[in-house]
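Single-structure report; data block below.
The complex appears here without one of its protein chains, the remainder shown in place.
We just call them A and B in the order they show up, numbering each chain from 1.
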Amino acid sequence: MSLWPQSFVLSCSVPLFGAVVSVSLAIGGEIPLSDRMSGYDFMSRGTQAMQDDDSANPGMLWVLDGEALWNAADGATSKSCADCHGDARLSMKGVAARYPAIDRAGSRPVDIAARVNICRAQQQKANPLPLEGRKLLAISSYIGLQSSGMPISVAIDEGTRPFLQNGREMFLQRQGQLNLSCAQCHDDNWGQKLSGAPIPQGHPTGYPLYRLEWQSLGSLQRRLRNCLIGMRAESYPYGAQEYVVLELYLMWRARGMKMESPAVRP
Amino acid sequence: MTVPTRRQILISAVALIGGTGMSSLLAIKPTWATPAMMRAAIRKVIGEAPLRKGKVRLDLPPLIENGNAVPMTVSVDSPMTEADYVKAIHVFNEKNPQPNVLSIRLGPRAGKAAISSRIRLADSQTVTAIAEMSDGSFWSDEADVVVTLAACVEGI
Partner (left out) sequence: MARALINVPASAKRGEVIEIKTLISHPMEPGYRPNSTGEILPRDTINLFVCTYNGEEIFRAELSPAIAANSFIAFSTVATASGKLEFKWTGDNGFSATESVAITVE
């Protein structure tokens, strides 16, 4: 994981394009902040309506499950999430909007799902929930809902900056049999069509979300795997640090945009 | 023995291929619904009664992003009184594996003859909605839809 010297980034960002908004970390090809659009804006009105109506949004079925799990005792301690965190509507407000975050005990960023499992192991003395399983998705979506409408705001400091740089490198790196980078579709060609479908900008504003293609709620990691498979690249296993680092970059790239979890996407 | 017709040759070729287990490689599709099957399914429901266009409104997006869940609304112009109401609404398709979609029983207690659901459409096609009125008449509406797929899908 290389560390780009601050001065090098500063000096190369200015001549590359006119609208340099974030001087310290901007690089050519990035979508100007004011041009950013959520995947919601690329959907048909029918699918948007599905997301907007809590009685029609299939993701809400997972949120209901998540609420029940939040209040259910588990582990050797027979504690529920609520026993420590109380009402999620208060204690989890804004939390998903600032993840991935550095886990206080460790030094690497973790996503919400990993954080839940850390809590389960340390506080509830419970087994970790299977990654991408229904229960973990349910709790993640319940936590995600508590940030609905709030601006994405991941902390960028000495702790996270190296991971952010790493995540950006991943985003710009060509890979797979098609030799494509994320940036080539989602920075350079968003709004154009791929197999008849519009290419969105790739902001993780709504995760975990109900993807019509999956007929199920799934995490950002599942969607990233779809992308990697689509590019004919090797996909990492669920829980891989690569996904968390990439998510950190994507959340920083989407900073200020509103959380929509649980979203609906085609 | 007569010279085998082209049709007979093709049928025996398919049988041979099927017998050697290569059918999956050639991706021979199972028999799916056709517009004729849809018409037959409609006839089963309405019998010999004439099917008139009107009174029914079938709302489907003309361009569908993912055929797995397509929002659909069917509404029928009817006072929904004891004397004049919609008894049933039936929806059919012509290219899914089978022609039926949804069959609804209503009555004057509905207040409004309008239902919404989400349906699956396997291909670009025509979808038909039929309303059965209390006086025994049948009315219909059709919608032509184009079904696309989301890009970057999972492998099977």
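Rule of thumb we're sticking to: contacts are C-beta pairs under 8 Å (C-beta built on N, C-alpha and C of every residue); 3 or more make two chains touch, one makes a residue touch a chain.
Predicted, not measured: the structure shown is a model, and the values here were computed from it.
K.L.:
Of the residues listed, B:P35, B:P61 or B:G107, which one is in contact with the missing chain?
P.N.:
B:G107
K.L.:
Touching the missing chain, which residues of chain A?
P.N.:
53-56, 58, 60-61, 64-65, 68, 134, 210, 215-216
K.L.:
Counting contacts across the full complex, list the positions on chain B that touch the omitted chain.
P.N.:
On the chain B side, contact with the omitted chain comes from 24, 30, 68-70, 93, 96-98, 100-107, 109-112, 114-121, 155-156.
What we mean here is this: only the chains that are shown with their structure count from here on.
K.L.:
With chain centres defined as C-alpha means, what is the inter-centre distance between chain A and chain B in Å?
P.N.:
Chain centroid spacing, chain A to chain B, equals 38 Å.
K.L.:
Enumerate the contact residues on chain B facing chain A in the complex.
P.N.:
Going by the criterion above, the answer is residues 61, 63-66, 68-71, 118, 148-155.
K.L.:
Across the complex, what residues on chain A touch chain B?
P.N.:
Listed in rising order, the residues are 43-47, 49-50, 58, 194-197, 199, 211-215, 225-227, 229-231, 265-266.
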